[in-house]
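Partial view: only certain chains, each at its native spot in the assembly.
Residue numbering begins at 1 within each chain, and the chains themselves are lettered A, B and C in the order written.
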Amino acid sequence: MSHKSTVEIGRQLSEELNPGMEAALEERYGHLLPGLSEAVVDFAYGRQYARPGLDLRTRYLATIAALTALGGQTAPQLKVNIGGALKAGASREEIAEAIWQMALYGGFPAAINGLNAALEVFAEIDAAS
Amino acid sequence: MSHKSTVEIGRQLSEELNPGMEAALEERYGHLLPGLSEAVVDFAYGRQYARPGLDLRTRYLATIAALTALGGQTAPQLKVNIGGALKAGASREEIAEAIWQMALYGGFPAAINGLNAALEVFAEIDAAS
Amino acid sequence: MSHKSTVEIGRQLSEELNPGMEAALEERYGHLLPGLSEAVVDFAYGRQYARPGLDLRTRYLATIAALTALGGQTAPQLKVNIGGALKAGASREEIAEAIWQMALYGGFPAAINGLNAALEVFAEIDAAS
């Protein structure tokens, strides 16, 4: 895909989207699981999010829908991806629509829980600005 | 949202995207569950897919991602939505990308099973053309 | 099913079972998702819970069992439905039985988590009386 390695591509993209994530993973989990932080950077960012075949905004909306349908065990990650979707150009309305549509596939409780996660993210952003 | 009722809006959209679906639901399930076919038309199409806040192509890609992550119990519906995504303008590549990204959220088995569903849909289309 | 629309039927039933719910949904989510509160009233209450083919007490016990088996992402909704089941005439014992039976289908952790939700609801009711 490039002269850069997938680790390098992933590192660049992850620093852009989640600055400091690799170092935070290393600090938190590296003593128990050496290589975890590089594996996340390489696989999740270098080999998945950096793929050219689908735009980043749609990738994030697809992820938000899936995490909503899977339910609350993924709430922290749902909030991270809602933040990422906004950075990638999705509007708050589009994010809310992608979540609410999951009433059809993951049920109403999952959709409502997903909307609550989105409202929390939006409120945090508004409070910080 | 409109002078039309959500049932009317849903019926128009469902006939466009899945011609004959309402009648098929009525014939198959109506004797046991009167009102089911209208409820699907009204809620799934009139009150969800017809919403203006997110384009149909992205709605389908989000749904495909979610059904992939939820796993195989939704395989028949995954195939229907892959067909819908193609009609709504998504490319085969984009559909495959949305599915494969789910390796990150639903695991590798779920993503591979989702790709197999997509390959079946693509092969059926190629065989019919 | 009636001369009333499903929205009207649903509104009457939702006000009976969860007074103020429609207004609360509208206030919380309406700015992002116009139509959401009416969709919940119409589909969940008018087109599902109001159906005549199964008594309300059994509907609630079935829902409680399902939310227990699906696990904790639905805990807030599990508590709401436990409250609804009591209103619809189910005893505390029956609710506990429906939850504990899920040890067979969702596993022991899901069943124990469900019982904890029920104990919280029962304690809240006892504290309020």
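Rule of thumb we're sticking to: a residue touches a chain if its C-beta (ideal position, glycine included) is under 8 Å from a C-beta of that chain, and two chains touch if they have at least 3 such contacts.
Here the structure is a predicted model, which means the values were calculated and not measured.
**Student:** Tell me how many copies the full complex contains, given that 3 of them appear here.
**Tutor:** 6
Note that in this section only the chains that are shown with their structure count from here on.
**Student:** So chain B and chain C: same face meeting same face, with over half the numbers shared, or different?
**Tutor:** Shared-number fraction above one half, so same.
**Student:** What is the distance in Å between the mean C-alpha positions of chain A and chain B?
**Tutor:** 23
**Student:** When the C-alpha atoms of chain A and chain C are each averaged to a single point, how far apart are the two points in Å?
**Tutor:** 31
**Student:** Measuring centre to centre with CA averages, how many angstrom lie between chain B and chain C?
**Tutor:** Their C-alpha centroids are separated by 27 Å.
**Student:** Two or more other chains in contact with one residue: find those residues in chain C.
**Tutor:** Those would be 33.
**Student:** Of all residues in chain C, which touch chain A in the complex?
**Tutor:** Residues 28-29, 32-33, 36, 40, 44, 67, 70-77.
**Student:** Mind pulling up the chain A residues that touch chain B in the complex?
**Tutor:** Per the stated touch rule, the residues are 43-44, 48-49, 51, 53-54, 58-59, 61-70, 74, 93-94, 96-98, 100-106.
**Student:** Mind listing the chain B positions that touch chain C in their complex?
**Tutor:** 1, 6, 33-35, 39, 42-43, 47-48, 51, 53
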